[in-house]
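Structure first, then comments.
What you see is the complex with one protein chain gone and the rest in place.
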């Protein structure tokens, strides 16, 4: 079972306290961003598919906190949270959702395909499981280059049934690659509960097929995620061993904007029950209890975040569309003459 | 580890003794067939790829002995042995290898694509791992139709790294399908040793990812295979649970006719060492020790088999090619008018 | 004859065929409890139960193979791909198993399977979710490829596809699901391999399929206003192609424009063009032109996406070109 014991926070020095407040800010930033994105979607300002991260914020924030600037990250289509936690600005992401030229993918990617190469944020990917081999390749490259970079892959629990998961994890373990596979087990792949898709309940046990280190983590507790991720990063960076982290969390919203919060596949009661372990509420409470923050500073922080998100929204709305010539740009690399 | 304890053969009644002699005949039939096929290949009478089963005879014979006439079987491209053990005649198989119209696939399939629908022998398949989902579908059909048929799939240990293996076994376990997955672990996939391709050594442990019954079996002992297969068949037929059998065996010849027996990837010594556990020698010795056969009756049996194989060869050689019109036949089903 | 949506027409076809033949079942992601990602299978789980309406894990290669295997032993699976983009993962089973089994087995084993789902672009789904890949399937001997444009054809062709003894790739359109049209109740069969002359005309032939039929029809309307009479053909089945209907029309109009959603290079239209010029070269008064999806991955931005798609204005321009009107 998931260990929910909170790591000790006895010697809370100023830097740590700052760090902790930062986690809260990041989680709030994701929450408010997603709420705004949902609103914009309903107004028709965002098109296509839009998968919100609400409920899972502690996973992105806790895990990204362990990473270094030069590590490689890939995500599924549900990646606004990871993109924000990694440091892509809310302006650049919102603009991308609006399809604008100032978006982090120039308006050509959209919600499912956020990129920022300068941050090693190598995509939202739309094919379930498809980015798992990609990350494995990035970890391969790190090893090949002799660096101590780490490749991190975020995917849902439904992706573990894909052949790509199996093939990639076998290679990562066989070749001892510095890869971390973060399975965000939010209990559902669209309308299919985990137990209706997987022959085993504990996703982490899939690691046994590859003799891979693995851990079950409480995904609603940001520090639990951070602690497990620290271990995985050390294992990858120092020992060159991959890890499968099964992070148990819950999606508070529908699968995508076109999916109701509770449909045929789960009850209102179930959702409410899970909402009681809202990662932001849990973490705020902890910070307040520990005296790191107060109700007021939390509120002020939230207000600050809201201002940022409103600004991002306005920015996205006012930003121009890509130039029509962009239709033909970047299909291929610009021609260069190679003469040896 | 593989259990090599031989099941008790105390009460050896006449029927059992007949059965045991039959196993030997079948193994000899495969051996002599393959030797002849190798010879024919070298003479240019057989084309394409040709993968011999020499060394693995006890697997096909021991496992087929547990099956019923209406069960479904699929194999990889290394399937002459299974085809013979299932009861396709040596004439029909040899003729297929020669590409003749009298071949079990009309000369259009070849060595890798043997079929006999009347025996539930549903193909040699050329894509590594590709037939694992197919068998799963056949087991699905058995369950769907409410019969107690079983689907059996033979594949090599290198196939377990394919996504198709993972996807299929998960579904078989999830849906409780009457499927038996026989992994013939002959230590190599072409020139790649198991441990250079799989992150774990014990293929059977892959079953844990699906909470699937599994067993490691000594593939050189025909009765050990038979006993394990009996258990798996019972589990499938009666309890509707799939099984992964890891049958440890060894390929005495090269991967295919164009591959030397020992190449860059294994030593002559290793091959010789394994040849000491020749399944036919082991079983003959047992039968002689137990008084079921004598040196002479074994020799006579072998001679009888040789006669059969020579006949098959002659038959194949003299049989006509398919009619040229066959080029266009059976691309599609014959047109039928459906009017409801 | 009721007016229903394309979605409901497909639903009717599935329901009726499942009622008719107990060997027909539906398998795919979210087809059951969720009632279908696009609700094509709405109500079917209730009616037929989980044995025949089978929700799968996300394993396109695997469940396509399960379908092929079940078909090899006599069932008649309908395999739903949530979208045909994901069927790329299953292509090995479709091409190496389904399309070749009958041939390799010398006719012993058939594969009466339907692989169906929406193909092509919807709105702003981006590069990985907006592909019209019918040319990939149409390239392969052993497969049939069917793409209905209307509710009536959706029903009639799906029923034929399910009854066909060959593997049939049945590609729908996400943007078509909500379109409405008259659909005959009960037994309504549209044979595979027969194109439809949607509208007769004398000056030019517009050949299209699936969503592009609407584009061609709109173009024809605009052309009419300019006194150009366009004959519009809906291919309905891509493979086998109804060559006779195509040739008869072009032999009459002497000019032709092919309209399709997919990419140009070696697309379905290229085959149509080849066939026309090969068979009735002397009847042609102008080259056959194509209006296709622009040769780029699909961009997310709405304006760019619109520019990437075939539209009536592009068709009108092509027609004027083949009529040497500019």
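For reference, chains read A, B and C in written order, and residue numbers begin at 1 within each chain.
By our rule, a residue touches a chain if its C-beta (ideal position, glycine included) is under 8 Å from a C-beta of that chain, and two chains touch if they have at least 3 such contacts.
No experiment lies behind these values; they were computed from the predicted model shown.
Considering the complete complex, the chain that is not shown touches A, B, C.
Checked against the hidden chain, the listed residues C:26, C:89 or C:169 yield one contact partner: C:89.
Touching the chain that is not shown, out of A:72, A:154, A:252 or A:315: A:72 (per the contact rule at the top). Summary of contacts with the chain left out: across A:105, A:209, A:249 or A:284, the touching residue is A:105. Even with one chain removed from view, chain A keeps its contact list with that chain: residues 72, 74, 105-109, 113, 115-117, 122-123, 125-127, 130-138, 140-142, 144-145, 151, 163-164, 166-168, 170-171, 174, 329-333, 336, 338-340. Residues touching the missing chain, restricted to chain C, are 61, 85, 88-89, 91-92, 95-96, 99-100, 103-104, 126-128, 131, 133, 135-136, 138-142, 239, 241, 262-271, 273-274, 277-279, 281, 284, 286-290, 295-297, 299 (touch as defined at the top).
Looking at chain B, the residues touching the absent chain are 47-49, 99-100, 105, 107-113, 125-129, 158-159, 161-163, 189-192, 196-198, 263-265, 321-322, 324, 326-328, 331.
Rule of thumb we're sticking to: only the chains that are shown with their structure count from here on.
Averaging C-alpha coordinates per chain and comparing to chain C, the farthest chain turns out to be B. Taking each chain's centre as the mean of its C-alpha atoms, chain A lies 37 Å from chain C. Mean C-alpha position of chain A lies 46 Å from that of chain B.
Distance between chain B and chain C, defined via averaged C-alpha coordinates, is recorded as 41 Å. Shared contact sites, meaning residues of chain C that touch two or more other chains, fall at 56-57, 59, 61-62. Contacts with at least two other chains are made by residues 163-164, 166-167, 170-171, 174 of chain B.
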